[in-house]
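So that we are looking at the same thing, I have put the structure below in structure tokens.
The complex is shown incomplete by one protein chain, all other protein chains being positioned as in the whole.
And now, chain A:
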Amino acid sequence: MLLEIEHVNKSYWDDKQQVHFPVFSDVMISINENQFVSILGPSGCGKSTLLSMIAGLEETTEGTIKLNREPISGPGPDRGMVFQQPSLLPWLNVKENILFPIKKRFKKKEAEEQAAYFLQLVQLDKFQHHYIHELSGGMQQRVAIARALAMNPKILLMDEPFAALDEQTRENLQDKLLAIWQKKKKTILFVTHSIKEALILSDRVIVMGTNPGRIISDVNINLSRPRKREDEQIIILEKKIRKLLKNEVNKALKDVWSNEFQNA
């Protein structure tokens, strides 16, 4: 097991109402090396929070997360993160951004080669001297992906990396990510709202629910690759998961409405 999430609870202290606000409870996930795992779930169920905890940016309220049997105690370059919101350094150009995490850890030549390789992989070598604000949102996301990959982490944590992109770009990047994953033997934990995306990409789909946040389903996707988006089995699975999620989303919305109602 590369990553073990054991009985993890997370709650935040709500200062206004003076109560613990639970995000999720008793989350158990084990991920093997080279596995591509997707997490699906309604907004607010704690997907980003979970990734932050694996990244070591936040602490668990209860339970432990282990990487290679070692409990995680803080952030580190063995876990590469692609955030939901763009997190590139605006004063550096594209290439310098990719070099940022590796130039102190790798030898200069090695770092340069690594950066050049991943720049080409995400097809941004022509833009390597551009500054971040000169790029489109999709290009920025590609830089972030290349930066995380160039660190050569044991596990790649990706939080809705393609959410802001148009469908063509998104599908194109999905294919690229798969190619990288296969070629470089990566372990990937991938958060998405798109059931289709999860099914195209992953070996395994974890579905989370809300109120309280928890895992409601953990499905192995034993379909051969490359997968087709119109594949019959994918469509059947998509319907199944959609139904599962629909109940959860309805539940989440109902809670929001009733809260608003009470506050009004």
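Following the convention adopted for this analysis, a residue touches a chain if its C-beta (ideal position, glycine included) is under 8 Å from a C-beta of that chain, and two chains touch if they have at least 3 such contacts; residues count from 1.
We adopt the following convention: contacts and distances are computed from a predicted model.
A chain of this complex does not appear here, and its UniProt-recorded name among "NADH-quinone oxidoreductase subunit E", "Amino acid/amide ABC transporter membrane protein 2, HAAT family", "NitT/TauT family transport system permease protein" or "CbtB-domain containing protein" is "NitT/TauT family transport system permease protein". Of the options A:133, A:185 or A:243, the residue whose C-beta touches the omitted chain is A:133.
Among A:151, A:208 or A:245, only A:151 touches the chain that is left out of the view. Only one of A:23, A:55, A:119 or A:178 touches the absent chain when the whole complex is considered: A:55.
Shown as candidates are A:76, A:137 or A:226; the residue that touches the absent chain is A:76. Residue positions on chain A in contact with the hidden chain: 52, 55-57, 74-77, 79-81, 83, 85, 87-91, 100-101, 104-105, 131-133, 147, 151, in rising order.
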